[in-house]
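Removed from the display is one protein chain of the complex; every other protein chain stays in position.
Up next, subunit A:
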Amino acid sequence: MQTILSIGVDAFAYGMVLFVISIGLSVTMGLMKFANLAHGAFAMIGGYVASYATQALGWHFGFALLAAVAACMVLAVPLERFLYRRFYGASELRQVLMTIGLTFMIIGIANWLMGPTLKTIALPPALQGPVDIGFRSVPAHKIFAAVVGLLVAIGLWLLIERTFFGVKLRAAVDDAPMAEALGIRTKIVYAISFSIAIGLAALGGVVGAQLLPIEPQYALHHMVTFLVVVSVGGAGSIGGALAACLILGTVKTTGSYLMPEFGNFFFYLAVIAIVAVFPNGLMGRAK
(Lines give C-alpha, C1' and ligand atoms only; values in the text may rest on other atoms or scores of the structure.)
Protein backbone atom coordinates (compact mmCIF):
# COMPACT_ATOMS: atom_id res chain seq x y z
CA MET A 1 0.00 0.00 0.00
CA GLN A 2 2.79 2.30 1.02
CA THR A 3 4.54 1.55 -2.28
CA ILE A 4 1.41 2.17 -4.34
CA LEU A 5 0.84 5.55 -2.67
CA SER A 6 4.50 6.43 -3.15
CA ILE A 7 4.36 5.50 -6.81
CA GLY A 8 1.17 7.53 -7.14
CA VAL A 9 2.74 10.65 -5.67
CA ASP A 10 5.91 10.41 -7.76
CA ALA A 11 3.98 9.60 -10.91
CA PHE A 12 1.74 12.62 -10.34
CA ALA A 13 4.70 14.95 -9.80
CA TYR A 14 6.58 13.64 -12.84
CA GLY A 15 3.44 13.75 -14.96
CA MET A 16 2.71 17.36 -14.03
CA VAL A 17 6.23 18.48 -14.92
CA LEU A 18 5.87 16.75 -18.27
CA PHE A 19 2.53 18.46 -18.66
CA VAL A 20 3.89 21.95 -17.98
CA ILE A 21 6.60 21.55 -20.59
CA SER A 22 4.58 19.72 -23.25
CA ILE A 23 1.31 21.64 -23.18
CA GLY A 24 2.84 24.50 -25.18
CA LEU A 25 3.88 22.00 -27.82
CA SER A 26 0.37 20.58 -27.80
CA VAL A 27 -0.99 24.06 -28.52
CA THR A 28 1.41 24.60 -31.44
CA MET A 29 0.72 21.18 -32.87
CA GLY A 30 -2.99 20.98 -32.34
CA LEU A 31 -4.13 24.54 -32.86
CA MET A 32 -1.47 25.82 -35.24
CA LYS A 33 -0.76 22.46 -36.96
CA PHE A 34 2.95 22.94 -36.53
CA ALA A 35 5.32 20.14 -35.52
CA ASN A 36 7.75 22.26 -33.54
CA LEU A 37 10.57 19.97 -32.49
CA ALA A 38 12.52 22.97 -31.22
CA HIS A 39 10.06 23.25 -28.34
CA GLY A 40 12.46 21.56 -25.91
CA ALA A 41 15.17 23.94 -27.05
CA PHE A 42 13.04 26.88 -25.87
CA ALA A 43 12.45 25.16 -22.54
CA MET A 44 16.22 24.83 -22.31
CA ILE A 45 16.75 28.52 -23.11
CA GLY A 46 14.27 29.38 -20.36
CA GLY A 47 16.20 27.21 -17.95
CA TYR A 48 19.48 28.87 -18.90
CA VAL A 49 18.05 32.36 -18.45
CA ALA A 50 16.66 31.46 -15.01
CA SER A 51 19.90 29.78 -14.00
CA TYR A 52 21.94 32.80 -15.07
CA ALA A 53 19.56 35.20 -13.30
CA THR A 54 19.58 33.31 -10.00
CA GLN A 55 23.24 32.25 -9.94
CA ALA A 56 25.16 35.08 -11.61
CA LEU A 57 22.84 38.02 -10.92
CA GLY A 58 21.49 36.76 -7.60
CA TRP A 59 17.87 37.40 -8.51
CA HIS A 60 14.99 35.87 -6.60
CA PHE A 61 13.55 32.70 -8.14
CA GLY A 62 10.23 34.35 -8.92
CA PHE A 63 11.80 37.19 -10.88
CA ALA A 64 14.09 34.76 -12.67
CA LEU A 65 11.07 32.67 -13.67
CA LEU A 66 9.30 35.73 -15.08
CA ALA A 67 12.47 36.88 -16.85
CA ALA A 68 12.91 33.45 -18.45
CA VAL A 69 9.33 33.37 -19.75
CA ALA A 70 9.53 36.96 -20.99
CA ALA A 71 12.89 36.44 -22.70
CA CYS A 72 11.63 33.39 -24.59
CA MET A 73 8.41 35.10 -25.61
CA VAL A 74 10.34 38.05 -26.97
CA LEU A 75 12.71 35.71 -28.81
CA ALA A 76 9.74 33.89 -30.30
CA VAL A 77 8.41 36.97 -32.12
CA PRO A 78 11.17 37.42 -34.75
CA LEU A 79 11.53 33.66 -35.14
CA GLU A 80 7.84 33.34 -35.87
CA ARG A 81 7.88 36.31 -38.21
CA PHE A 82 10.88 35.29 -40.31
CA LEU A 83 11.16 31.52 -40.00
CA TYR A 84 8.12 29.66 -38.69
CA ARG A 85 5.58 31.61 -40.72
CA ARG A 86 7.08 30.27 -43.94
CA PHE A 87 6.28 26.73 -42.87
CA TYR A 88 2.62 27.06 -41.92
CA GLY A 89 0.80 24.47 -43.97
CA ALA A 90 4.00 22.73 -45.09
CA SER A 91 4.32 18.97 -44.73
CA GLU A 92 5.10 17.58 -41.27
CA LEU A 93 8.44 16.28 -42.44
CA ARG A 94 9.61 19.71 -43.60
CA GLN A 95 8.49 21.32 -40.35
CA VAL A 96 10.23 18.61 -38.37
CA LEU A 97 13.46 19.06 -40.32
CA MET A 98 13.46 22.83 -40.06
CA THR A 99 12.93 22.69 -36.31
CA ILE A 100 15.54 19.94 -35.85
CA GLY A 101 17.96 22.27 -37.63
CA LEU A 102 16.97 25.08 -35.29
CA THR A 103 17.47 22.75 -32.31
CA PHE A 104 20.97 21.84 -33.51
CA MET A 105 21.83 25.53 -33.78
CA ILE A 106 20.48 26.32 -30.30
CA ILE A 107 22.37 23.39 -28.77
CA GLY A 108 25.61 24.51 -30.38
CA ILE A 109 25.14 28.11 -29.29
CA ALA A 110 24.11 27.12 -25.74
CA ASN A 111 27.21 25.03 -25.39
CA TRP A 112 29.40 27.83 -26.69
CA LEU A 113 27.84 30.46 -24.40
CA MET A 114 27.17 28.48 -21.23
CA GLY A 115 29.59 25.55 -21.40
CA PRO A 116 28.86 21.85 -21.40
CA THR A 117 28.17 21.46 -17.68
CA LEU A 118 24.86 21.05 -15.86
CA LYS A 119 23.29 24.33 -14.74
CA THR A 120 21.24 24.61 -11.57
CA ILE A 121 18.56 27.12 -10.69
CA ALA A 122 18.71 28.41 -7.11
CA LEU A 123 15.40 27.71 -5.40
CA PRO A 124 13.99 29.99 -2.69
CA PRO A 125 14.04 28.49 0.84
CA ALA A 126 10.30 27.85 0.74
CA LEU A 127 10.72 25.38 -2.13
CA GLN A 128 13.83 23.63 -0.86
CA GLY A 129 12.71 21.56 2.09
CA PRO A 130 10.59 18.44 2.17
CA VAL A 131 6.87 18.64 2.93
CA ASP A 132 5.21 15.97 5.05
CA ILE A 133 2.01 14.72 3.39
CA GLY A 134 1.05 12.15 6.01
CA PHE A 135 2.65 8.89 4.98
CA ARG A 136 5.86 10.22 3.50
CA SER A 137 7.60 13.48 2.70
CA VAL A 138 7.73 15.01 -0.75
CA PRO A 139 10.18 17.68 -1.93
CA ALA A 140 8.41 21.04 -1.97
CA HIS A 141 9.52 21.81 -5.53
CA LYS A 142 7.61 18.79 -6.80
CA ILE A 143 4.42 20.07 -5.18
CA PHE A 144 5.16 23.48 -6.68
CA ALA A 145 5.53 21.91 -10.14
CA ALA A 146 2.25 20.04 -9.76
CA VAL A 147 0.42 23.20 -8.67
CA VAL A 148 1.88 25.18 -11.58
CA GLY A 149 0.77 22.40 -13.91
CA LEU A 150 -2.79 22.54 -12.67
CA LEU A 151 -2.86 26.35 -12.88
CA VAL A 152 -1.55 26.22 -16.45
CA ALA A 153 -4.21 23.67 -17.41
CA ILE A 154 -7.01 25.80 -15.98
CA GLY A 155 -5.61 29.05 -17.37
CA LEU A 156 -5.17 27.67 -20.88
CA TRP A 157 -8.63 26.15 -20.89
CA LEU A 158 -10.10 29.50 -19.87
CA LEU A 159 -8.02 31.31 -22.51
CA ILE A 160 -9.05 29.03 -25.34
CA GLU A 161 -12.66 28.35 -24.42
CA ARG A 162 -13.78 31.47 -22.57
CA THR A 163 -12.04 34.53 -24.01
CA PHE A 164 -12.52 36.47 -27.24
CA PHE A 165 -8.92 35.71 -28.14
CA GLY A 166 -9.70 31.99 -27.86
CA VAL A 167 -12.66 32.42 -30.20
CA LYS A 168 -10.45 34.18 -32.73
CA LEU A 169 -7.75 31.52 -32.45
CA ARG A 170 -10.21 28.68 -32.97
CA ALA A 171 -11.75 30.49 -35.91
CA ALA A 172 -8.32 31.08 -37.46
CA VAL A 173 -7.46 27.40 -37.04
CA ASP A 174 -10.67 26.03 -38.46
CA ASP A 175 -10.89 28.25 -41.53
CA ALA A 176 -8.17 30.86 -41.94
CA PRO A 177 -9.49 32.57 -45.12
CA MET A 178 -12.98 32.88 -43.65
CA ALA A 179 -11.67 34.21 -40.36
CA GLU A 180 -9.58 36.70 -42.32
CA ALA A 181 -12.64 37.79 -44.25
CA LEU A 182 -14.47 38.39 -40.97
CA GLY A 183 -11.78 40.82 -39.91
CA ILE A 184 -9.66 38.57 -37.70
CA ARG A 185 -6.01 39.28 -38.28
CA THR A 186 -4.93 35.65 -38.36
CA LYS A 187 -1.23 36.39 -38.67
CA ILE A 188 -1.26 38.31 -35.40
CA VAL A 189 -3.40 35.66 -33.71
CA TYR A 190 -0.91 33.00 -34.78
CA ALA A 191 2.07 35.08 -33.67
CA ILE A 192 0.55 35.63 -30.22
CA SER A 193 -0.38 31.95 -29.83
CA PHE A 194 3.10 30.90 -30.85
CA SER A 195 4.62 33.32 -28.39
CA ILE A 196 2.39 32.00 -25.59
CA ALA A 197 3.35 28.43 -26.46
CA ILE A 198 7.04 29.31 -26.28
CA GLY A 199 6.45 31.11 -22.98
CA LEU A 200 4.86 27.93 -21.63
CA ALA A 201 7.91 25.97 -22.80
CA ALA A 202 10.18 28.32 -20.85
CA LEU A 203 7.95 28.09 -17.79
CA GLY A 204 8.11 24.31 -17.96
CA GLY A 205 11.86 24.35 -18.43
CA VAL A 206 12.36 26.40 -15.28
CA VAL A 207 9.75 24.64 -13.12
CA GLY A 208 10.88 21.20 -14.24
CA ALA A 209 14.61 21.89 -13.97
CA GLN A 210 14.91 19.79 -10.80
CA LEU A 211 13.61 16.72 -12.61
CA LEU A 212 14.97 17.37 -16.08
CA PRO A 213 18.25 19.19 -15.45
CA ILE A 214 19.41 21.93 -17.79
CA GLU A 215 22.38 21.03 -20.02
CA PRO A 216 23.17 21.61 -23.71
CA GLN A 217 21.84 18.23 -24.87
CA TYR A 218 18.53 18.85 -23.00
CA ALA A 219 16.70 19.82 -26.18
CA LEU A 220 17.65 16.63 -27.99
CA HIS A 221 17.33 14.23 -25.03
CA HIS A 222 13.79 15.20 -24.09
CA MET A 223 12.49 16.15 -27.54
CA VAL A 224 11.18 12.64 -28.05
CA THR A 225 9.41 12.61 -24.68
CA PHE A 226 7.53 15.86 -25.35
CA LEU A 227 6.55 14.73 -28.82
CA VAL A 228 5.30 11.43 -27.43
CA VAL A 229 3.20 13.15 -24.75
CA VAL A 230 1.49 15.33 -27.33
CA SER A 231 0.66 12.56 -29.74
CA VAL A 232 -0.54 10.20 -27.00
CA GLY A 233 -2.82 12.86 -25.61
CA GLY A 234 -4.04 14.17 -28.92
CA ALA A 235 -2.61 17.44 -30.25
CA GLY A 236 -4.37 20.56 -29.04
CA SER A 237 -6.35 18.87 -26.30
CA ILE A 238 -5.59 20.09 -22.79
CA GLY A 239 -7.44 17.25 -21.13
CA GLY A 240 -5.79 14.75 -23.42
CA ALA A 241 -2.33 16.10 -22.65
CA LEU A 242 -3.11 15.93 -18.92
CA ALA A 243 -4.32 12.34 -19.24
CA ALA A 244 -1.30 11.38 -21.36
CA CYS A 245 1.15 12.89 -18.87
CA LEU A 246 -0.45 11.10 -15.95
CA ILE A 247 -0.63 7.75 -17.75
CA LEU A 248 2.92 7.94 -19.10
CA GLY A 249 4.18 9.28 -15.77
CA THR A 250 2.56 6.31 -14.02
CA VAL A 251 3.97 3.79 -16.50
CA LYS A 252 7.46 5.21 -16.22
CA THR A 253 7.44 5.60 -12.42
CA THR A 254 5.92 2.15 -11.84
CA GLY A 255 8.47 0.66 -14.21
CA SER A 256 11.34 2.39 -12.42
CA TYR A 257 10.07 1.24 -9.00
CA LEU A 258 9.41 -2.38 -9.84
CA MET A 259 11.87 -3.10 -12.67
CA PRO A 260 14.39 -0.26 -12.72
CA GLU A 261 16.16 -1.72 -15.74
CA PHE A 262 13.10 -1.66 -17.93
CA GLY A 263 11.49 1.71 -17.11
CA ASN A 264 12.01 3.18 -20.57
CA PHE A 265 11.14 -0.06 -22.28
CA PHE A 266 7.64 -0.07 -20.79
CA PHE A 267 7.32 3.64 -21.49
CA TYR A 268 7.76 3.17 -25.24
CA LEU A 269 5.70 -0.02 -25.25
CA ALA A 270 2.82 1.94 -23.71
CA VAL A 271 3.29 4.68 -26.30
CA ILE A 272 3.10 2.22 -29.19
CA ALA A 273 0.06 0.50 -27.69
CA ILE A 274 -1.84 3.76 -27.12
CA VAL A 275 -1.00 5.44 -30.42
CA ALA A 276 -1.68 2.25 -32.37
CA VAL A 277 -5.17 2.07 -30.86
CA PHE A 278 -5.84 5.83 -30.95
CA PRO A 279 -3.95 7.23 -33.97
CA ASN A 280 -5.26 10.72 -33.17
CA GLY A 281 -4.37 10.49 -29.51
CA LEU A 282 -6.57 9.88 -26.50
CA MET A 283 -8.68 12.99 -26.97
CA GLY A 284 -7.55 14.24 -30.36
CA ARG A 285 -9.96 15.20 -33.07
CA ALA A 286 -10.04 13.00 -36.17
CA LYS A 287 -8.64 14.80 -39.19
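Keep this in mind: contacts are C-beta pairs under 8 Å (C-beta built on N, C-alpha and C of every residue); 3 or more make two chains touch, one makes a residue touch a chain; residues count from 1.
Definition applied: contacts and distances are computed from a predicted model.
Asker: Assign the chain not included in the display its UniProt protein name, restricting the answer to "Phosphoenolpyruvate-protein phosphotransferase", "KipI antagonist", "Flagellar basal-body rod protein FlgF" or "Branched-chain amino acid ABC transporter, permease protein".
Answerer: Spelling it out: the chain absent from the display is recorded in UniProt as "Branched-chain amino acid ABC transporter, permease protein".
Asker: Which one touches the absent chain: A:G101, A:G129 or A:P213?
Answerer: Of all options in A:G101, A:G129 or A:P213, contact with the hidden chain holds for A:G101.
Asker: Which candidate, A:S6, A:T120 or A:N280, sits in contact with the chain we can't see?
Answerer: Checking each option in A:S6, A:T120 or A:N280, the one touching the absent chain turns out to be A:N280.
Asker: Of the residues listed, A:V74, A:I109, A:A126 or A:V147, which one is in contact with the missing chain?
Answerer: For the chain that is not drawn, the touching residue is A:I109.
Asker: Would you write out the residues of subunit A that touch the absent chain, in ascending order?
Answerer: Considering the whole complex, subunit A reaches the absent chain at 29, 35, 83, 86, 92-94, 96-98, 100-109, 111-112, 216, 220, 224, 227-228, 230-232, 235, 261-262, 264-265, 268-269, 271-272, 275-276, 279-281, 287.
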